[in-house]
Structure formats: structure tokens, C-alpha cells
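Complex shown without one protein chain; remaining protein chains in place.
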Amino acid sequence: MKRTWMKSITALVLVMLVVSGCGNAANSPAADPGTNNASPNNGTLTIANATDIESFDFHNNNTTVSESVLVNMFDYLIKNDNDGNKLPVLATSWEQVDDTTWRFVLRDDVTFHNGDSFTAADVKFTLERVATDGTLKQNSLYKQITAVNIVDDHTVDIVTDGPDPLLLNRLSRMGSGMLPSKYIEEKGMDEFLKAPVGTGPYKFGSWQRDDRVELLKNENYFGDAPKWDKVVFRSIPEASTRVSELLTGGVDIIASVPSTDVGRIEGEGMNVVTAPIQRVLQLILRQTEGTPTADPKVREAIDLAIDKKAIVDSIAGGAGILTRTSVTPGNFGADPSLYEQSLYDVDQAKQLLQDAGYANGGPEVSMSVQSQYSEYAQVVGAMLTEVGFKVNLDVLEASTFSEKMTSKTFGEIFMIGIGNSMNDASNNYTRYLAERAKGETDYNNPEVEELLQAASQNMNPEEREKQYQQVQQIFAKERPAVYLFQMEGMYGVGAKVDFSPRRDEMYFADEISPKN
Amino acid sequence: MILRLLPVHSPGGNEAVGKFIAKSLLQMIPVLVLISLIVFILVRVTGDPVALMLPETATDEDRALLTQELGLNEPLYKQYGLFIVNAVQGDFGTSFRYNQPALPLVLERLPASFELAVAAMVFAIVIAVPAGIWSAVKRNTFSDLFISGFSVLGKAMPNFWMGIMLILFLSVIFKIFPVSGRGGFSHLVLPAITLGVGLAAQMTRLIRSSMLEILSQDYIRTARSKGIVEAVVVGKHALRNGLIPVVTIMSLQFTSLIGGTLITETVFAWPGLGQLLVSAVNTHDMAIVQAAVFVIAVFVILMNLLTDVVYRLLDPRIKYS
Partner (left out) sequence: MAASSSSSSNIQLPGADELEPIAVRQRGFKHVLRLLLKSKTGTVGAALVLIVVLIAVFAPLLATHNPGQVDPINRLKPPSWLSEGAGGHLLGTDNLGRDIWSRIVYGSRVSLIVGIGAVLVSGAIGAVLGLLAAYYGRWVDALIMRVADAFIAIPTILLMLVVLAVVGPGLGTLIFVIGFTNWVSYARVVRGEVLSIKERDFVKAAKAVGSRNSRVIFRHILPNVLSSFIVISGMNVATTIILEASLSFLGLGITPPDVSWGGMLSDGRQYVATSWWVATFPGIAITVTVLGVIFLGDWLRDVLDPRMKA
């Protein structure tokens, strides 16, 4: 009878195993041992990010990670180099026809991964889709495109609703990855998402959500032959696990290395490379009447109380560049006189608070922050407390934070790292346009409003640049936001790979090469 | 002899089991309705789904349209009715993160989590059965103390901590197992240990005490006094009764095993339901949360039913009431 016992338990376990085994078969791509320990020598490049892509619908993503993966599969008409210059990709040349029309001449030797050739019809399909379908996450940045007119098979005119100085920037970022019109019209979007097709140097291999995206070499790529047979993007949320994977050779490149692990990685003969990214960590201050931060003296005191250099040197592990503007070099309109600058004067900060009428104990302010930046917020809070502020720290998880941001219900201060995927100063200031600012910062400066409105339609680059630089100077004085520093991306790179990170955090696999 | 009859020999056994299963399945319905209510309440108090599903730049018309689409301006009871009607048809809404129906996204993840949970359970059984028996037989010796100490430690260590330590020692320093991801058997070892260690600890303690109880009972004493070798006493007489709690605990612990996958999968980048849920909760992707809670609940209830049936087959003393 003992055997019966054991049998029953064994049977139960077997049932479980069989059930899970069935599932395995259905997910065969994941059950491929060895993909993990692939060395770059066999032509596989493995990159580990903290998150996965959202979808293979390029127009329905809005994270940097998604774009950094998908740029290998889809091409833009033009792309940015690391300094913000526009390089031709699918378009060979472009010119402005009039204030609202741009003409693009397309390459005639491009085919999609399924063999369809790339033509003006695909451009029309792609851009009109993202411009008109309000459910797409990228739609709001493409609504300005009103029509795409086919001139001939390899020439298109793109028409915008008004003068749009940003059109080239729009066309070189994630909402404008070119889709195969014929394929999607015939098979439908659902089929496309199962077997996505682009024009890029790598084609779709497999996707196991929250695990890995595998891309394969596109033998028929129109440009230089792709360097890798296979590119794998893994999603590993836990930072220490990512570091361990790098150290054991499981992956070649990892994103977001904790600054304290730099020594460990370098000790193993691997590299940690950093590059400034588009993100600037900043405090945004409410100027609603009646709040302490409505007083410019209080805002200045906040700025002066924070020792940004100490924060960068300690918590950021040196990976940050001080700045007094959020428009960093490489973006249109940057004002270099405010870059690599920072103010810090505790005594002056205390004096300012006294002048502002807070002789006995400074003002009470609340500071909301997303848990990701909680360390920074605690240090900033301590520094503000030092000069007399009473700070109520409010650490929120990401989605609650964005909910509060959407509903404009933050208190005096919120800390946020803001990126800029448009590579243009206008993106940094939409928040301060009077209509948008209402209820959030309640910032209202007619002069700034006029400058911003004028610049948004100004097709003269020199003039436009001046306008944004003027805005930055006003911001540096008025401090609707206090800028802490420009963040730097920290990547761990295995011994067998050469990688220099980009300002826009993209991974163009062909800019990464095997080390011999 | 406590166990005389095997279920196959028990007259009318199969019929009774059938009735029991039918009754249990029937009892699932109110439980599922209650779960749906819990889920519904949870999801509806999550603030404003409309704000979450639309970009920051959305206009008021966009919001109004979506509110209309989601039926959010209907009275609550109507919303719940709609929710139930859709849920019965397997429609838990569309994940706004993936822009796909939620249920298939959840089901697609089930095998990975199940594989992990089963491996963890197998690990727990393999460790706990011998350890529990050994420490009961060798009561109050050094090895008993050692095992008891370890089993308490196993319970006292948070999952994620265990996982990180295992990776650090067994993967990075000694390079025995791969660090993360799902793949062959070697990928399964560390996450299964991480997930199973708490269960193993609990089972060890349980088996030990139930073995102790049985070893002190009359029929065992009788067997001993008859001069039967100790190993036979333990192996033949005590063990089969002592293992009953294992089956019970396997059923009861399945829920917490699934709960443990949330953490284990995050540490090991294991592409299962746990990770999906963590990211869904973090992004307030409530369609996924709804569907996942439901799928897990149904799964757990069915697992409990299955173990219940096995349990009853094993122990004819239990009536099919």
C-alpha cells in the first residue's frame, strides 16, 4: 500500500509535468537552451534592457527601450547622428517646397523583409495612419501631418497643417518607422503583428514577451551588410540579475548599470561606458498663488540650497552633467552658456528665505517623486531641510505618479526626469505654454508665451534658435523649474564587443561591433 | 490497520468520487462570482482608467469618447453586469499596454509559471519528505536540530533575497547554473529552489510533526513490540499515514506558490504570469490584472479540487460529504 501512496503522488506530479510540458511545446522559441550562453563569436549579439518592447506596432509604443529595439527592424526616412544631424536612410534627399510642404525623394532599391518593394505608397500609408489614428500612442506627435501626396513611385510630398519646423525631427523618430502598406492591407494588422515586416537590417525572428526579442540578419538589406547573424534583446527587470548575466557572459551589453557595480564589472576585464542622454532630472515648481513656491525668492532658495555636484558625485556615481537648462547640446535651440553650470550657495539660500519672510523656519513644501528617483529626492529633501524648508516627501510608484501628473494634482514640487525624443527645444517647453501650465505649474509669462508661440511656427532656424535661447535665459532667472543635472546612460559591455552608447539611447546593432 | 481499503476496491467509490467532483464544480460558481466582485471592486477603485489609457495630451473629447466606450458613465450595477457578461465570454478587456485582448496574453504566460511552480513543488517534496522523516525518527538528535533549524531559516528568508544570493553564489562565483531566463533544465534549477524553499521548510516541519504523532500511536508500538525492524515500521506503517499532510499542503500551498512567482520571476527574468502581473500592476493595466486574477483563481480552485480527489482516493476514511 505504500507503493500506492507513492504512485498517487507521482501520478499527480506527472499530470502537472505533462500539463506544463504541453505549454512548453506551444512556446518553443523560449525553450531553446544555449541562446543564453551564446558568445558573440558565433554572430549573436545579446543586449539586456530593464523592460521589454510594448509591441511590434512601431506607432503604438512610447518607450525609449521599444524604439531602441525596433530601429533595427524598421527604417525611418532620415535618421539622427549623435550630434543631431539628419542623415538619409530611406529618403535620398529632401527639400522644403513651401511653408507647409516638404518633398522627399526615396531610394528605389529597398524591399521589405517579405519581398515587397518600398515605394511612395508605403510612406503615405505609414504617415497617414499615425497621423489620423487617435488610438495610437504616437498619434499626438504626428497629428500635424495632414496629407502625404504621391508624386511618383519614389517621390512624396508631406503636407502639414501649418508651418512645421519640427517635421524632420518627427520623421526621424519612432512614430515614423516605415510599414509595408500592401502586406498590412492584405493581411490585416493582427497578422502583421504576428509576423512583422520592415525594411531594416534585421528581420523578425521571435518574440517571447517579458523575455526576449530575437532579430535575424536581413540578407537583402539595401545598406551595408548587417554585422550580426542574430540580435537578441532580453528583458531583465532586476538590476543585479542584469549585472550577473553580464559577468557570466550570458549577455554582451546591459543597460542601467548601478553605479556601485562599476568596479566589479571592470574587475572582470569588461567595460562600463557612459554617455549623456536626453534626460534632465529636475524639480518643477508650482507658482499657483498662495503657494510658497509662487515667491521667486523661495524658488531661488531651492536652487541655491541644492548641491548638485555632490549629488552627481555620490549617488549618480559621477554619471551626470550639471546644467541650468533642460535643452542640452545636440538638441535644436540649446544655449551652451547655461550648460555645465550650476549654482550652490547655502548662506544665500538662507538669506533669501529670510527676505521672503520665513525668518523662523522656512516654508513647508511637498515634493512628489517617482520611486525610481527616490534616492535623489531624499538627498534633495535633506538639502532643502538644511536651509530651513520643511519638506514632505511623497514617493509614488510610476503609474500613480503619472496619474497625478495628468490630473495636475502635485503639491509645490515634483521631481521628474524628462527626456526629449524630438531633439528640439520646443519639446522642453510645451508644459509651460499658458494653457497647458494652467493647474499644473500655473506659470504664466506673456513674454515667454509669445516667444514659444512664435518659435513653434518659425521656419527660420537662426531666428528660432535665438527665441529658444531667450526663453532659456528667462527660465534661468525665473526658475519655474530647477534643473539638477543631465543624466548619463551607464552600460556594461562584455569583453567581446565594442559599443559606444548614443545620446538618444538607441541600439543600432550595426554601430556595435565584435572585438577581435 | 487504519487503511484497509484501496479506493478501487471500495464499493461505489468511483460513483462517489464523481458526485463529489460534480458537487465541487457546482460550488465553484458562487466562489467565482465573488471573485468577480472582488476584482470588479478593485479595478473600479483604481482611480480613472480613462486618464491612464490616454496620453497626457489627450483632449476632453478623447476622454469623453473613451468613457463612453468603456461604459464608465453607466451606474455601477450596470457596469458590473456588463463586466460579468463579458467575463463569461472570456472578454476581460484590452490590455492598453499591449493593445491586445487581455485573456490570451494571460493564458500565453500560464505554462511558464506552471512549469516553475511544479518544479518548485517537486523540489520541496524531494527535500522535505526525507528531511521530515529523518528528523522525526532521529528526534532530538543533532541532525533533527540541524534540519529544524534549516527549515525555520527557509521560512525566515524573503524570496527575493534567496534568489539574489543563489545567483551570486551558484551562477556568478561558481558558474554552475545560468543566471536568468527560461530555457532548459539548468535554467529551472535556481528559480525552482528559490520558489520552493519556503514550501520545503513548511512541509518538513509538517511531516516531522505528523510522523512524530504517528510513531507514538498504538499500532506502531504494537508493531515495534512484535519485533518488526524499525526501518520497516517507519517505512511501511508510519510513512503512508505521515504523508497525508503532504497532499493537503500541496493543495493549500499552490496559491502561495503562484503568489511567490511574482517575486521569483522578477528576480530571474522568467517570462511567466508573475512578471506579467507585476508589470501590469505597475502600469495599472487593469485588463490584464482582471484576467490574471480570474485565471489564477480558476486554476487554483481546479488544482485544489484535483488534490482533493487524490486525497480522497488515498484516504477512504474521508466521506464524500
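Quick notes
Residue numbering begins at 1 within each chain, and the chains themselves are lettered A and B in the order written.
Everything below uses one rule, namely that a residue touches a chain if its C-beta (ideal position, glycine included) is under 8 Å from a C-beta of that chain, and two chains touch if they have at least 3 such contacts.
Because the structure is predicted, anything quoted here is derived from the model rather than measured.
The hidden chain, counted over the whole complex, makes contact with A, B. Check A:L343, A:V379, A:A434 or A:A476 against the missing chain and you find that the one touching it is A:V379.
Touch with the chain omitted from the figure is made, among B:V122, B:L170, B:V281 or B:L306, by B:V281. Note that of A:S206, A:Q348, A:S371 or A:N444, the residue touching the chain absent from this view is A:S371. Set against the missing chain, the residues A:I311, A:A356, A:V471 or A:M506 yield one that touches it, A:I311. By the touch rule set out above, chain B reaches the unshown chain at residues 27, 30-32, 34-35, 38, 42, 45-47, 148, 152-153, 155-161, 164-165, 168, 172, 208-210, 212-213, 255-256, 258-260, 262-263, 266, 277-278, 281-282, 284, 289, 292-293, 296-298, 300-301, 304.
By the touch criterion stated above, the residues of chain A touching the omitted chain are 239-240, 243, 258, 260-261, 263-264, 310-311, 314-315, 371, 374-375, 378-379, 381-382, 393, 395-397, 399-400.
Definition applied: only the chains that are shown with their structure count from here on.
Interface residues of chain B, counted against chain A in their complex, comprise 3, 6, 47-48, 51-52, 55-58, 62, 97-100, 105, 108-112, 114-115, 118, 121-122, 125, 164, 167-168, 171-172, 175, 178-184, 186-187, 235-236, 239-240, 243, 246-247, 250, 266-271, 275-276, 278-279, 282-284, 306-307, 310, 313-314.
Interface residues of chain A facing chain B in the complex, by the touch rule stated above, are 1-2, 4-5, 8-9, 11-13, 15-17, 19-20, 22-24, 26-27, 30-37, 51, 54-55, 57, 60, 62, 134-135, 137, 139-140, 208-212, 234-238, 240-241, 244-245, 247-248, 250, 397-399, 402-403, 405-407.
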